[in-house]
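Note that this complex is displayed minus one protein chain, with the remaining chains in position.
What follows is chain A.
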Amino acid sequence: MAQRAVWLISHEPGAPLGGTVRFSRRYPTVEKRAKVFNGASYMPIPEDGPFMKALLFELRLLDDDKDFIESRDSCSHINKTSVYGLLIGGGELWPVVAFLKNNMIYACVPLVEQTLSPHPPLISISGISQGFELLFGIQDFLYLGQKHDTEINTKLNQLPDLLLQACPFGTLLDANLQNSLDSINFASVTHPQKQPAWKVGTYKGKPQVSISITEKVKSMQYDKQDIADTWQVVGAVTCKCDLEGIMPNVTISLSLPTNGSPLQDILVHPCVTSLDSAILTSSSIDAMDDSAFSGPYKFPFTPPLESFNLCYYTSQVPVPPILGFYQMKEEEIKVKITVNLKLHESVKNNFEFCEAHIPFYNRGPITHVESKVSFGQLEVFREKSLLIWIIGQKFPKSMEISLSGTVTFGAKSHEKQPFDEICIGGTAYLKVNTFMWLTTLELFCF
């Protein structure tokens, strides 16, 4: 249930070592137990250098995939989870939980309280999920809200102290590192009885609950008979409750608007105290019918101090908000493209922004573009072989816009131009990104 070591490694493609260890922490008391539990199959935690090298190799992040290397490329070397075995100095370090996000590799080695050969199934190792939770926690702490390197560096410098709070002996106490940071600052507050461990201190001031709903509509349109178009809404309800008292009870109830599609695949925050079984079972796996639970969706909870995601859901909208048509015809080094986009009448015609990306893969750089757009403007990124059609904040009254043109490409050179394993020849895609303020839900807060 504990971690033997944790690492953060920044991946630097092209650098001599391929990366830098930005943070590492070992837990010697856990290591002591690992030695006893693992017996003959025990493999000590290596030093940072060899560990990083082996991990980058295993994750295929070293730029050397020219040759077939059996220990990495063999067909029987199948990895179906983010848990790896690293070959270091003739032995295998297993299980290494690791994933890459934003050019940062998050890795840890959970303690396995039994022998390692043969590998026990991951599901039987409690440290695996704890390890993931720790790494997700670190990732959230580093990247929530900020993107700048200096901010991330500051946060990286805070990590040793934070882990001393949140994970002093390798057993994770709280995956919310921000909480640990606050608890360092709140240290002088005297806590009353029954203070939840996930809530540092109490709020004093005007009671206030803010809720925001973010919905992402993801629609894929193929315009092909044998492949069905898909569109799905993924929503998140974020809350910030400034309420007095140690354990205020709040209930948020979500109701669908008339003819709104039911919420499905609902996942809630652990602070939700009870859930209707209809909410638990409503799932996009089932075929849609009238019997689907259509709310109201009640979430009673005792909120933590910080802003948190009360729940995530998915939903099916009846029609895609923007209907697209994209045609590409190849003529030697040129392609002729035609694009039509149509906004559905039920959608509010008011965006923060709206743009269509038209990438070209496995070709040379764009040398020449002749185009005609009925609305908005077209930007050309020659080296990236990319066209961006900036539509702006509104569709015209007709709700329909079109683009047609011819794109000419230069000679292909493998290193620079974008490669894609799917967009070969006439296979291509167009991506419309847009953002708007609106919601399909009504909220009630008690």
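Following the convention adopted for this analysis, contacts are C-beta pairs under 8 Å (C-beta built on N, C-alpha and C of every residue); 3 or more make two chains touch, one makes a residue touch a chain; residues count from 1.
One rule holds for everything that comes next: contacts and distances are computed from a predicted model.
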Requested in this report: Among "Elongator complex protein 4", "AP-5 complex subunit beta-1", "Acetyl-CoA acyltransferase 1" or "Nucleoporin 43", go ahead and choose the protein name stored in UniProt for the chain not displayed.
Outcome: "AP-5 complex subunit beta-1"
**Report entry** Touch criterion as defined above, residue of A:Pro120, A:Pro359 or A:Gly405 at the omitted chain
**Finding:** A:Pro120
Query raised in the report: Taking the entire complex into account, which one of A:Ala54, A:Leu172 or A:Leu403 touches the absent chain?
Result: A:Leu172
Requested in this report: Kindly state which of the options A:Ser129, A:Ser219 or A:Asn340 is in contact with the chain not pictured.
Outcome: A:Ser129
**Report entry** Among A:Ile279, A:Met328 or A:Val432, residue touching the chain not depicted
**Finding:** A:Ile279
Query raised in the report: Residue-wise, where is chain A in contact with the chain that is not depicted?
Result: 1-2, 24-29, 31-33, 36-39, 47-49, 60, 65-66, 68, 70, 72-82, 97, 99, 101, 113-115, 120-124, 126, 128-130, 132-133, 136, 160-161, 164, 168-169, 171-176, 179, 183, 187-188, 190-191, 193-198, 216, 218, 232, 234, 236, 265-270, 272-275, 279-281, 283-285, 312, 314, 414, 419, 421-422, 424
